[in-house]
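Excluded from the complex is one protein chain; the other protein chains are retained at their positions.
For clarity, chains are labelled A and B in written order, and residue numbers in each chain start from 1.
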Amino acid sequence: MSGVTSQNTNAEHSELRILGFLCNWCSYGGADTAGVARATQPTDLRIIRVPCSGRVDPLFIAKALFNGADGVLVSGCHPRDCHYSAGNFYARRRLEVLKHFLPILGIDPARFEYTWVSASEGERWKQVVTRFTEQIHALGPAPKFEDSHPLHAMVDMALAPLAPLGTGDPQLLSSVKEAIRKKLPELDCVIGWKEGRDGLHTVPHFIRTEADLEELRIGPFAIHNLATYLPNYKGKKIGILVKGCDAKSVVELLQENLIKREDVFLFALPCQGILDMGRVDQVLGRYQHITSLKTDDKTVTVVADGKEHHFPISQYAPSKCYSCTSRMAQDADMLLGNATQIQGTPQTPPELAMLDAMSLSERMAFWKSAMDRCIRCYACRNSCPMCVCRDYCVSDSRDPHWMSQSDATREKLFFQVIHTLHLAGRCTGCGECQRSCPVGIPILALRQHCARVIRELFSGYEPGTDPKAVPPLLGYQVEEEHIKEREWK
Amino acid sequence: MKIAYYPGCSSQGSSLDYELSTQAVLRRLGIHVVPIKDWNCCGSTPAHAVSTELSSALCARNLDLAAKDGAECIITPCPSCLSNLKATTKRLQDPAKRARINELLDNPVAETVPETTSVLQAIVRLTTPETIKSMAKRSLKGLKLVVYYGCLMSRPHALMDFGDPENPMMIEEMLANLGATMLDFPLKTACCGASFGIPNRPMTAKNSGRILELAKNLGADAVVVCCPLCQMNLDLRQDQANQAMHTHFAMPIPYYTQILGLALGAEPDELGFNKLIVPATKVVSHILQGTGGSK
Partner (left out) sequence: MRIGVFICHCGSNIGGTVDCAQVAKIAEGFPDVVYSTDPMYTCAEPGQAAIEAAIHEHKLDGVVVASCSPRMHEPTFRRTVARAGLNPYMFEMANIREHVSWIGKDVAANTHKAAELVKLAVAKLRQDHALTSQEFPVKRRVLVIGGGVAGIQAALDCADGGIPVVMVEREPTIGGKMAKLDKTFPTVDCSACILGPKMVDVAQHPNITLYANAEIEDISGYVGNFTVTIRKKTTYVDWSKCTGCGTCTEKCPAKKSFDRFNEGVANTTAITIAFPQAIPKKAVIDPKFCRQLTKGKCGVCAKVCPTGAINYEMKDELITEEVGSIVAATGYDLMDWTVYAEYGGGRYPDVITSLQYERLMNASGPTGGHIVRPSDGKEPKSVVFIQCVGSRDPSIGRPYCSGFCCMYTAKQAILTKDHIPDSQSYVFYMDIRSPGKMYDEFTRRAMEEYGTEYIRGRVSQVYPDGKGQMVVMGMDTLLGRPVEIRADLVVLAVGIEASKGAPALAEKLRISYDHYGFFMESHVKLKPVETNTAGVFLAGVCQGAKDIPASVAQGSAAAAKVLTLFAKDTLQSDPQIAKVDIARCVGCGKCIRTCPYGAIKETVVRNAEKAQVIETMCQGCGVCTSTCPQGAVQLSHATDNQILAEVNALCQA
């Protein structure tokens, strides 16, 4: 029709940016059916056709929301009707996790919905589009990270532990050495800890000979989660010293077939807490030499450049120690002592409690300020025991090209979202990511929140507790107990 | 366990025999019950047809009295009372309905009220077939009986929790345990027509007649019942049924408690057998003389 001329109306300005990911077989067909029925709909929605809702990586949605989408809608075949028999069952779990995850970033979860529309449900599709568009217009244009005013907040670490923290049994070290000495001939290597740049700072220690044993350090200095190194030693017999929390990473690696049980020999250490070196270093500031290092049952006392500092473990432990309920691995090959059973419900971790108390816009502002500091060193990734992609992390690949080289804060935070969602249902909360962050960003909070979502949605599922359990996002149930996806229509 | 007893209005008149035999059986089985003091109408007859709330309020007062008296459960012989007490207990779980019921009462109903159950189910729960058998003084051997439960005892299924609503077997199992031959009685939960006793007498006569006819055809010595209304309908109005159907049934309609009572050693007068319209003389004398022998 030649009579139609383009008028520059305000459509571009009044419309909001809404993306839809529709499966080819049901919902895209449903949208076609609505079209065939001439069912008038708002014009904001832009549809991306995908083969199956199971193809919709939650990161596409996060990417869209980070890059300016005001709303994202995913629609697939009704449960049980999936063209690919189970794709929407996987989608349902992953999308539900995403929906619960978004608020911790400061993104309103109402900006993302997912639903099911069959190819015959044209009228329903119209209702879905109309309602979702109205919902997004009610929320208005999405706030942008870049526009947030910086909000600096400090984590309050004044915590009460579930059980008293301390430096552990001073006699333990010699018996640990003896145990390793006996086992060493059968193993290629035993991983522990040793003195690093000075007596206060430890580094991982790869024990191959009896002589190496003399340098072993444990107690409050057994800081690193050594499970990180295990997947590198595929095919070798490796002994490893594990605290209660480290053992969960080992179990999770076993759950995911990333290591073989018979290749690993677990020495379980009892643990009464370790030092949070970030806070210790903050107190010490710059110094030249440590002249004295003493440890009594509760406190590590350091003399640095002549000045004495006291570090009671009960005040200088990382947050995970305050909530610890498993001070010693139970399913180890060798138990080097015993630990008291701890009863009690872990409190909300302090990093997370801080974010919980904030509004959505405060959270966005907080992440804006926090992630500004990020130097994209990826120490968080490299220290993570579950990040087995290593050299093939999507953060530095062009195919797939998830991340740009841009130094934008939003891009830096997007990597944290990638990491967190890749770890959803797998992260054991060991905190290595945050510990290794050279600029002290409390990124663990994102993982802690995600773990909380997983617990709520999947009947208290805890990664790394059962070597036979299937991580929740790698499975599904036809009827999900805690997912009420049908409530959104 | 403190058990409250709700007798219901029939027990004071038309089903005095049910009341007597129930008390006798409970006594002999060592089940101690405390009647609810100052109990009132359960609201099942006129009230529930007119106003559910009024009917529930009447029931609620009884439940409240039992609760305040510290009872852990309430038992009642009458299925109609049972149905209404149970229904009211359920309605009280709905805050809106509870509020409306409370408006009609002087004192609000206790937050939690004891569970109501039938005397029959209470006997089954509190004893075992072995103990009843060991307590029996007389055998029911040689008696051919059918059980007629009526419409209410097992329905609605979800509320009454009485096993298969179409084919309950509780009394059959109880009396078979004592030696009686229990015949399969397909009409055991059919309608006896009692509710039409006044407006449509021919229908009542037909429904009752059907039940009596089948019992007769099957060769039953008696139709054992557990509901005062059924009993009245089948016994008191047997004559009307006979006239309508041109039959000459003389089928005794004893309560299960009367038969059980006899087996447990109670005397016929103590069990109110003299109150039956169609005499159960043959059945009674069979049990009294039989003691293990056959007809």
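Assume a residue touches a chain if its C-beta (ideal position, glycine included) is under 8 Å from a C-beta of that chain, and two chains touch if they have at least 3 such contacts.
Just so it is clear, the structure is predicted and the values come from calculations on it, not from any experiment.
Enquirer: What are the shown chains in contact with the chain that isn't displayed?
Expert: Displayed chains contacted by the hidden chain, ordered by label: A, B.
Enquirer: For the chain left off this view, which of B:Ser14, B:Thr127, B:Asn167 or B:Thr181 is in contact with it?
Expert: B:Asn167
Enquirer: Of A:Val50, A:Ile104, A:Ile136 or A:Ala304, which residue touches the hidden chain?
Expert: The one listed residue touching the chain not shown is A:Val50.
Enquirer: Of the residues B:Leu29, B:Leu104 or B:Ala190, I need the one that contacts the missing chain.
Expert: Looking across B:Leu29, B:Leu104 or B:Ala190, the contact with the absent chain belongs to B:Ala190.
Enquirer: If the missing chain were put back, which residues of subunit B would it touch?
Expert: Spelled out for subunit B, the touching residues are 164-167, 184, 186-187, 190, 213-214, 216-219.
Enquirer: Considering the whole complex rather than only what is displayed, give the residues of subunit A touching the chain that is not shown.
Expert: So the residues of subunit A touching the missing chain come out as 1-2, 4-9, 11-12, 15, 17, 19, 24, 28-29, 31-32, 34-36, 38-43, 46-52, 54-58, 60, 63-64, 66-69, 80, 83-87, 90, 94, 126, 144, 146, 256-258, 388-390, 392-394, 397, 399-402, 410, 422, 470, 473-475.
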